[in-house]
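Read the structure below first, then the notes.
One protein chain omitted, others in place.
After this line comes chain A, so read on.
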Amino acid sequence: MQRSCFLINLHSAARGQLRAPAQSPWRTAGRAARGALHVAAAEKKQKLMWEALREAVDEEMEADPTVCLMGEDVGHYGGSYKVSYDLHKKYGDLRLLDTPICENGFMGMGIGAAMTGLRVIIEGMNMGFLLLAYNQISNNAGMLHYTSGGQYKVPVVIRGPGGVGRQLGAEHSQRLESYFQSIPGVQLVACSTVANAKALLKSAIRSDNPIIFFEHVLLYNVKGETIDGYCQPLEKAELVRAGRDVTILCYSRMRYVVMQAVQQLEKQGFDPEVIDLISLKPFDMKTISDSVKKTKNVIIVEECMKTGGIGASLSSVINESLFDYLDHQVIRLSSQDVPTAYAFELEAATIVQPEQVIEAVHKVVGAPVPA
């Protein structure tokens, strides 16, 4: 309680209202000194996404001795993106298990461990490598709860970095959400901010379902604040910006691409509603349909490739269930249907850029009226 009061006051301080709590040691300090201390403390509260993910893992492992993490280099190396940095010192080599380079093998091992009582986090060093474990994910993790008539549950969180990075080449720039979406029995969640990364990962670890948790290579160093003790519901989308003109549905890194476009669009007089899907399977149709009923226009912005991507699935469901509300066809902005190029310019040309989002909004809502 003491601590959260402190945090709330810091937050107010950041907005320019100095209000030190009664027992604060700073009460006697000068106003300027207090200001500096508040700013320093506010900065300290900003975390990087990998730190937030690490906190989620640490907190859940501390609270529940059955939680464990396995994958390549997660133990002594601390994880290729530092999500398990130094955790092996605290929890030991068995709970932070360094596996051989055998995705099919350790995925199977993790699923078996989950069936027999552990809560397992399986890390893919890059999401693309998890294709080697596709059979385990699809035919085992997704099915065993059903096949066993509910006698087994498979509480695994399959997580790792995916998405297009900076010149990582075709095999290391995969967006697997489209490949996994048709597997019955698994849940798909994509985090995008520091706050939701920690809160969603905590929920995912506590869930009894097999969850594929998508992180993005380029978001690990994004800064933000976390909310202590908060476990975010896994099936709810996030309203990023309320608006009236058009519903823009996005997830993961595309949230930032869209918000960058929104800065321009606001100046041009547009009022887009931006929703971060968060849950890629199942879709939060309540939030999505409320929005579509209001704006009547939909643009889906995704990083996966167009053909058969998340957007195809989402667009179909929107067309099937909200047919009469739509004023314009659903626009899908997706990556090109090509393996991701290595060359920087080509790579940039294959993924969605903010200019495309702006152009799509103009197309759907109408071009801005010249002043």
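FYI, a contact is a pair of C-beta atoms (placed from the backbone, for glycine too) under 8 Å apart; a residue touches a chain by one contact, two chains touch by 3 or more; residues count from 1.
Note that in this section contacts and distances are computed from a predicted model.
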**Request:** Mind telling me which option in "3-methyl-2-oxobutanoate dehydrogenase (2-methylpropanoyl-transferring)", "Polyglutamylase complex subunit TTLL1", "V-type proton ATPase subunit" or "3-ketodihydrosphingosine reductase" is what UniProt lists for the chain we can't see?
**Result:** "3-methyl-2-oxobutanoate dehydrogenase (2-methylpropanoyl-transferring)"
**Item:** Hidden-chain contact residue, picked from the options A:Val246, A:Leu277, A:Cys304 or A:Ile358
**Value:** A:Cys304
**Item:** Given A:Gln46, A:Thr147 or A:Gln263, the one touching the chain that is not displayed
**Value:** A:Thr147
**Request:** Just the residue numbers, please: which parts of chain A touch the chain that's not shown?
**Result:** 104, 128-129, 131-132, 134-135, 138-139, 142-143, 146-147, 169-171, 174, 178-179, 181-182, 184-185, 281, 304-305, 307-313, 315-316, 319-321, 323, 326, 328-332, 337-339
